[in-house]
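Shown here: the complex without one of its protein chains, the others still in place.
Then we have subunit A:
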Amino acid sequence: MSTVEELQKRVAELEAILKDKNDFTGSKREKIAEMSAEVVDSNPYSRLMALKRMGIVNNYEKIREYTVAVVGVGGVGSVTAEMLTRCGIGKLILFDYDKVELANMNRLFFQPHQAGLSKVEAAARTLSFINPDVVMETHNYNITTIDNFQHFMDRISEGGLNGGAVDLVLSCVDNFEARMAINVACNTLGQTWFESGVSENAVSGHIQLIIPGESACFACAPPLVVASNIDEKTLKKDGVCAASLPTTMGVVAGFLVQNTLKKLLNFGEVSWYLGYSALSDFFPKMKLRPNPTCEDSYCRARQKEFNEKPKPVVADVPAETIKEVHEDNEWGICLVDETSQDAEPETKNNLELVEGVRAAYTVPETCPTQGPTIEDTEVSLDELMKQMKSL
């Protein structure tokens, strides 16, 4: 190390960090004990409290009693957290294991000088500066691993301002595994949450309210896709995994927080599933019923509890019958038909999907995996591990 160039670079880095620190101590506002509706230029809550006077929300100041967990502080999660902070939410719990990178700068919220900092740390600093009244809790880890998952569940069930469960969990993660982990946690705890997502081609997105037992959970059906109204065959994934646009992420974050506010403060109508197709400005909406044969046993348990609860009678929509899908099973493996792009007729399963939304794929019951299966063995795990090593 220690060429002049390297040292200069290091000095510049340290200066940036110092400047960052000074910015945050420079003109920090004092905490405000109670939200006031007084319209003065020094009151950050006056325009929010005006919602009460206009009769939109009855109890805006109640927002300070609520705790929201934001899982994933990327393009959607960071903007979501900022909106909630500016709205004066009581407490935010942020989860993410990633660092801020310059490659994230096509998105909103994070700034180049924060590159290298953990996302939760950088976000908490900015957010506390914007609104010091919000209680911040951050966790810089991957929720899907065995080492962290129990802690994640504990923070969901005990992280609320009153020491109880949080009021809402918002999933702003960018991958299937993490969504499934949140789904497991929320089904287990009976925790209400919102799923959100932006497609890998950046031109569609969705939010989905999940109340375990009452609505479909994330595992009740294959992931849903909002039709982009472009020929999927022309979509090329060669050379890149994913694209992203700050616009689509901003729209989805806006939908997510809007519905969070409606849910928490009890005004307007909360959407169960709301899709967004950017290319055609199309917004499909629907409710998804839970799948009685969902593979998540906690989902089924929550459904049972929900069904046993007395509730107002609503007209039942007849369920679609499961469409049988014939599969070539010559290989004993349940294969995906790679020739047919239009999965439309076979995607219904038990789902009543609104036009413009389809399942990403199907899991037909007519295609059981067959083939040579592992044989029982007396050989111990240690022995197998050794065998593997000595291959």
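Assume a residue touches a chain if its C-beta (ideal position, glycine included) is under 8 Å from a C-beta of that chain, and two chains touch if they have at least 3 such contacts; residues count from 1.
Here is the rule we go by: contacts and distances are computed from a predicted model.
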Identity of the absent chain, which is to be given by its UniProt protein name, from "tRNA (adenine(58)-N(1))-methyltransferase non-catalytic subunit TRM6", "Ubiquitin-fold modifier-conjugating enzyme 1", "RNA polymerase II transcription factor B subunit 3" or "CMP/dCMP-type deaminase domain-containing protein": "Ubiquitin-fold modifier-conjugating enzyme 1"
Chain not shown: contacting residue from A:N175, A:N229 or A:T293: A:N175
Contact partner of the left-out chain, one of A:E65, A:D98, A:E121 or A:E352: A:D98
Absent-chain contact - pick from A:S78, A:S118, A:N131 or A:T144: A:T144
Contact residue for the chain not shown (choose from A:P44, A:P132, A:G190 or A:P222): A:P222
Of A:I56, A:L279 or A:L335, the residue in touch with the unshown chain: A:L335
Hidden partner interface residues of subunit A, rising order: 98, 101, 142, 144-147, 149, 175-177, 180-181, 184, 219, 222, 237, 239-242, 295, 331-336, 338, 360-364, 367, 369-375, 377, 379, 381, 384-385, 387-389, 391
